[in-house]
Structures are given as C-alpha cells and as structure tokens.
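Only one protein chain is missing; all other protein chains are in place.
Right after this comes chain A.
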C-alpha cells in the first residue's frame, strides 16, 4: 500500500536520526534566496579603485566613465555612487553592490571629506533599524556596508594623516580592509617595508581593522582553484594587500590574461608572485559570511544601542 514519498537517500544505519542533514536544508534555502553584499571603496582619485573592482568581479561596472579635470574637482564634494551587479556562479546568486566615493581626498582642504561617507553608512543602519522595528518585516533589504576597502597610496612612506583620521572615524562603523594600491610602483622589498610601516602605524593609532577569524589549523583550508596552493591561515599575514588591477587583456605565453604592459615586462594581475590580488579576492569571497556577521553583530548593534539610548524614554 505504501507509495514511497521520499527517495531513500538517507543512510539508515542504526541510531542515525538524520538531523545531521540540517546544514543541507539551510543550504538549499540560502541558494534559493541568493545573497546580498555591499562593498565600499574609499581612496584618493587615481589609485586604481575602479579598475580593481572591475578586476575583482570580472565585470565592467563603470562602462561610460567620465573623469573630471582638476579644475572641476575643486568644486566637487564627496559623492556616493552605488552600483549593483548580479553575479551567478555554480547556481549561487550574489547581488553585489559597490559603493564608490569619488571626490574623497581631492579637495585642497579635505577636512570634512569623510563626513558624507559616515552619513551614508549611518543612513543604511538607520534604514535597517527602521525596517527591523516595523510591522512588516518580510522583505527587509540589507543595504548596510559590509566591508570597506581603504586604498593607501604607494607613493608615500606609510599612512597619510587623512588615512589615519578616516580609519579612526570609521573603524567602529564598518569592517576596514586596508589595501595598498598600484603596487607595481614598488619593488618587493619596498612593498614589505611599506606594509610593515602601515601595520605599525595602524597599531600605534589604535585603529581596528577587520580581523580574519582564526582558521582552525587542523581544518586549514587550501584554496587551490584560484591560486597556487594557499593556506587559509596564511592569508592574514599579507594584510595590507598590495594589489594591482587592470581592465586590459594581454597575451602572455599564448594565453590572454589581465595585466599591464611595460617596456620592461608584463605585470600580471592574477599572478601571486606579482601582487596580492588573488589573496584579496580569496579573502573577500571566503569571508563574505563573516564580514556580514561582524557588521550585524558588532557595528550595527553598536549603532542600534547608541541610537536607542538617545531616543529612549
């Protein structure tokens, strides 16, 4: 009489209940829903931010880019521009929003240039708090900034005063990942020196950058697909990531790769010996979940409790 309703794919060893299948159930629902992620990029004009974003996600987010001249820049204040791209890979859908901040650091007097950025981040928190406190919570959209790439110029001797001020103002509101831009202007030795300098200054000023959760050493994942074998536990040792981006494809040994062609050679974006691009991308992609969690559990909750204390009885 019995028509089997379920394909009996579950092992029925004695004592097996089957709730170990829960992660698969959660997975199935998440894949159906898709994911949302918001990444902010901050840094002076001309540090290669847009190029890097295009390289990271293999897309052209800025097709008709207009680059203003210096005279125009004098008038400009910091803008906030958000672009959304939908990426699907192996059945997983990601709705990625990149928030750009053109004008940052351009003005002669950059005193207030991060006020707009802070307001934007707070605005997203405010909106989420409002939605979360509302009656209908079925379709809350999470536009909170989950991660901020902060671009450090390779031309200086470390952090600039503006860099320090920005990071101090924002480290309690967003996960900051410092990135050394245009790394092809530095030799490997110069890079190491700069990285060390930057890290010293970060610690000197009590700046809290995003901490990667410890990879349990016995479950140390190896990321083979994207890079030569890279251990999860080693990724933190490369921060700040020294990166290069490129929108151009160059032919090297019969293959077309993203790179920059110089008279003295070709810099390959996705070559781990040339720069940390792949490590940055691996880190971002494998920590999306954690970045969202820290945003929710730390930055948002701080905002929320401050906000509620202010409006309370």
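One rule holds in what follows: a contact is a pair of C-beta atoms (placed from the backbone, for glycine too) under 8 Å apart; a residue touches a chain by one contact, two chains touch by 3 or more; residues count from 1.
Just so we're on the same page, contacts and distances are computed from a predicted model.
Q: Going by UniProt, what is the name of the one chain that was not included in the view, given "Phenylalanine--tRNA ligase alpha subunit", "Neuronal-specific septin-3", "Large ribosomal subunit protein eL14 domain-containing protein" or "Proteasome subunit beta"?
A: "Neuronal-specific septin-3"
Q: If the hidden chain were put back, which of A:18, A:161, A:206 or A:263 would touch it?
A: A:18
Q: Extract the touching residues of chain A with respect to the undisplayed chain.
A: Interface with the chain not displayed, on the chain A side: 1-2, 4-6, 10, 12, 14-23, 25-27, 29-32, 35, 56-61, 63, 79-92, 94, 99, 116, 119-120, 122-123, 126-127, 129-130, 133-138, 223, 225-226, 249, 255-257, 270, 281-282, 285-290, 293, 297, 301, 304-305, 308-309, 311-313.
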